[in-house]
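One protein chain is absent from this view; the other protein chains keep their places.
Presenting chain A:
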Amino acid sequence: MSFLIGEGMTGGYGGADILHDCTISVDKGEVAVIVGPNGAGKSTAMKAIFGMLNLREGAVRLGERAITGMTPQERVRAGMGFVPQTGNVFRTLTVQENLEMGAFIRDDDFSDTMEQVFSLFPVLAEKRRQPAGELSGGQRQQVAVGRALMTRPDVLMLDEPTAGVSPIVMDDLFDKIIDVANTGIAILMVEQNARQALAIADKGYVLVQGRNRFTDTGEALLANPEVRRSFLGG
């Protein structure tokens, strides 16, 4: 049984269903990646697991708890961290204030967590007094991930963390994501850069039209000729 699992998820934003009996799961310390063509429902699957859309069928479980009926805010308190694709930092607040806001629900002393984030992303420690909106795209993504880590989540969900950053920055971000996973956090992310993402993934999900098409280890999916031909450009 996986630590986080969205099982048999069926639903959409109100009109027609986007997800059809879709199952996604991830374990602690693991990186799971959702890939697929445009409009495959990758982000929708992520949002369903985070409670941002109503499921008609299926269930989401975190650890031993059924969390299907919880709001996103309640899921944050239950131990899930979410980094949206856009608007994922407070642009006018400094880096440090962004992290403080990430820890808003914590009443205890969170300075050690902030130090951990700074040691994970040293560049943020340098720029802690700078408004997040003035940072480069890659640095801003680090702020966004750092903000989500401030609640000390068990699961970190990333919606296209490398969208719009250069290839070098992308490699760097993936390295950081592996570092986060190595601290024992489960990582679930949606990625456009399928090949690079699968290369670091313990588990990969290829979605097509809201359905699970292939599910395997990242390595196996990269080696699968059909996946290569259809989704990875040969």
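As a convention for this text, a residue touches a chain if its C-beta (ideal position, glycine included) is under 8 Å from a C-beta of that chain, and two chains touch if they have at least 3 such contacts; residues count from 1.
Methods note: contacts and distances are computed from a predicted model.
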| item | value |
| --- | --- |
| Protein that the absent chain corresponds to, by UniProt name, given "Amino acid/amide ABC transporter membrane protein 1, HAAT family", "NADH-quinone oxidoreductase subunit J", "Aspartate carbamoyltransferase" or "3-isopropylmalate dehydratase large subunit" | "Amino acid/amide ABC transporter membrane protein 1, HAAT family" |
| Contacting the left-out chain in the complete assembly, out of A:105, A:178 or A:223 | A:105 |
| Option from A:5, A:49 or A:89 whose C-beta touches the chain left out | A:89 |
| Touch criterion as defined above, residue of A:72, A:167 or A:184 at the omitted chain | A:72 |
| Residue ranges of chain A at the interface with the undisplayed chain | 72-73, 76-77, 82, 84, 87-93, 97, 100-102, 104-105, 147 |
